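Sending over a structure as structure tokens; questions will come in a sec.
Note that one protein chain of the assembly has been removed; the remaining protein chains are unaltered in position.
Right, chain A next:
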Amino acid sequence: MAAADSPSAALRRRDLCSRGIRLAGKMRSDVVDLLDTYVERQGLDASASVAAVEGVPAAAVERWDEQTGTQRLLENLAAYRAFRVLLSQMLEEHREQLGEADATLGRALASVLLQVSAFAYHLEELLRLESRGPPSEEGAPPPPAPHLGLFERKLRGLGVLRELAQWAVRSARDLRQLTKPSPGSGSVPSRAESP
């Protein structure tokens, strides 16, 4: 907590939130673009409905505004760690499937994967500033890759990207919520300031 009390910690937190918001925005923008590319390259229908991806917390949540900052950060971190694993699997599957033939999609997937990792880093840093630190990843082992067919993998990839796009929106809202000084919101600063 000592770090959170210092002005530099506050600045650091604000900076992390600010850049996290922008990163989420960029991530969403890129994921939207990637979705178009992915649908096109994988020969999918953009309007195809996809079932919820296993292992990824749903972005939609009830009583969102009642969540505390830490809770928000933890949910976000869990989601992005899951996305990181899923995207890595997708990238690996893409490389296995197409090799270097479709470098554009591969680069876009890698870029989104990096952004997911970067955002997870932001969340971890914010949680460190919360003086509790991020939970270890060993506690939440990545779900094993299911044995799916090719089409199913494509649909699953589509579901991952759609969910990621929704999470990008939610994450931006969560971080904005964290930057608000309102004590009722359960923001980190208010809690940090409490004894």
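FYI, a residue touches a chain if its C-beta (ideal position, glycine included) is under 8 Å from a C-beta of that chain, and two chains touch if they have at least 3 such contacts; residues count from 1.
Heads up, the rule we're going with is that contacts and distances are computed from a predicted model.
Q: If you had to name the missing chain as UniProt does, which of "Interleukin-6 receptor subunit beta", "Septin", "Presenilin" or "26S proteasome non-ATPase regulatory subunit" would it be?
A: The chain we cannot see is recorded in UniProt as "Interleukin-6 receptor subunit beta".
Q: For the full complex, which residue in A:Arg13, A:Arg28, A:Arg72 or A:His94 touches the chain that was left out?
A: Checking each option in A:Arg13, A:Arg28, A:Arg72 or A:His94, the one touching the absent chain turns out to be A:Arg28.
Q: For a quick check of understanding: of A:Arg13, A:Arg72 or A:His122, which residue touches the chain that isn't displayed?
A: Spelled out, the listed residue whose C-beta touches the missing chain is A:His122.
Q: To test your reading of the contact rule: which positions on chain A touch the chain that is missing from view?
A: Spelled out for chain A, the touching residues are 19-20, 22-23, 25-26, 28-30, 33, 107-108, 111, 114-115, 117-118, 120-122, 124-125.
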